[in-house]
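Take this structure, written in structure tokens, and hold onto it; I'll ask about it next.
Moving on, here comes chain A:
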Amino acid sequence: MSVKAVLEVKEGDVVAALREFLRRLLEAKVVDALLVPVELPSGDAVVQTLIKDPDKLANANPLAPVMMVNSAKLVSNLTRRGNRERVGVVLKSCEMRALFELVKLQQATLDNLVTLGIDCLGSYEATQYAELAGELDDGAGSSADQLRGAREGQVVPMDGYEFRVACQICEHPIASNVDVNIGLFGVDTETAILLEMEGEIGQEIVEKLGLQEGDAPGREEAVAKLVSGRERARDEAFARFHETVKDTSSLLAQFSTCIACHNCAQACPICYCKECIFETDTFRHPSDRYLLWADRKGAARMPSDTLLFQLTRMNHMVTSCVGCGMCESACPSDLPLTLMFRAVGDKVQELFDYLPGASLEEELPVATFKEDEFPEYK
Partner candidate 1 sequence: MPGRVNGEVLTFALFVCAALQLARLSVPATVTEAGCVFQAEDGSPMEIIIDGATSTLDLAFKAEVEGASGEDLSRCYYCLKCSAGCPSALAMPYQPAQMVRMVQLGLKDQLLESPSIWYCLHCETCGARCPNEISIARLTQALRQMAMDEKGDALLGEAGIQALRTLSENILTTHNISADDNSRRLIWSENLESVPEGLESKKGAHSLYFVGCVSSFFPMTYIIPQAFVQILDEAGESFTALGGEEWCCGYPLLMAGMGSRAEETIRHNVAQARDLGVSRVVTTCPACYHMWKHFYPEILDEELGLEVTHSTQLLAELLDQGRVQLKEVPRAVTYHDPCDLGRKNDLYDAPRRVLGAIPELSFREMSDNRQDALCCGGGGNVETFNPDLVGELSERRFQQALETEAQVIVSACPQCERTLTAEARREKARVKVMDLVEFVWRAMDTSE
Partner candidate 2 sequence: MDEFEPRIVAFLCNWCAYTGADLAGTSRIQYPPNVRSIRVMCTGGVDPIYVIKALLEGADGVLIGGCHPGDCHYQSGNLKARRRMAILRSILEQLGLDPDRVWLRWISASEGKLFADTITEMVQTLKEKGPNPMGEAWAI
């Protein structure tokens, strides 16, 4: 049971229309609280904020083209031990997909959760966003150019800026499996925003908020155009990656600057361990061990185990990697983690015909096996 409705946009102010919508959700008690990106007073950053008081929505901006964290991790914190109140969470596609993976990993639940997806127009690295914030039409919001582009199925970064690598090659700009999706692609956002809603919650919202049913006829075409462009970019990026990382030495060249800070794991929505095994006693070696290694080969690289960490982390989570690229954003050594995880992830996931975050029914590839797969092992 799905329903489509439109939110009226007054004077072309999309952000205002969204704030109004969110406010009404709280006021109509559709949700008890909302997790939504809110601009900092400084205007150069946006952080996810859990809001109960509708008045605190004044600076909310779900359109801000920046992603400080993958919010799936925040939803995990909110819901892992149960969720007494009904919370609405505004998520981009990669956040929603990561959330599904975490649900399957029993790190989050969807109980009492209202998921509000929002078409993602792409995001900048936080530093770039801080620089850019002033240039945008709408304070720290998205530019009107970008919204117009979205209507045509084409989003380009502001001149002189680049979207994050993950966004450049993201072929899932629309969140799936959400209760409500805030549609921008193929929508004339000068006058309206498209709301696509599923299930009872959709009915409830339409009724309580008195929304008008409506549609955006050009949406499908716009999305297809966007996605095919992204796919092209993705394939080119993969080709570049394989060109760069094609054997042991080139791999080492790319990764030997890893400083074992484990920020990537911290930023990764899928890396859900309380404590990474590389920070436990298993890898906190007794001091004589380092000397032993140095003794054996005459020298031992410090910090140790960096590539082992990268490959092991990849082995742990690559089947669930949603390609949000937060690892790379977090990396102080600028390792090309996004491409590495996307390039590897696509192939590994293909083995199991598994798309992370696509469905709760599909079992995690690491949690199961089939009797009759991989017959090449004899």
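If you want to know what made the cut, all candidates are chains of the complex that A comes from, given by their letters.
Just so we're on the same page, contacts are C-beta pairs under 8 Å (C-beta built on N, C-alpha and C of every residue); 3 or more make two chains touch, one makes a residue touch a chain; residues count from 1.
Owing to the predicted nature of the structure, the values given are computational and were not obtained by experimental measurement.
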| item | value |
| --- | --- |
| Complex partner of chain A (touching, any copy) among 1 or 2 | 2 |
| Candidate 2-touching residues of chain A, taken from the complex the two chains share | 242, 245-252, 297-299, 301, 307-308, 311-312, 314-315, 318-319, 340, 343-344, 347-348, 351, 365-366, 369-371, 373-374, 377-378 |
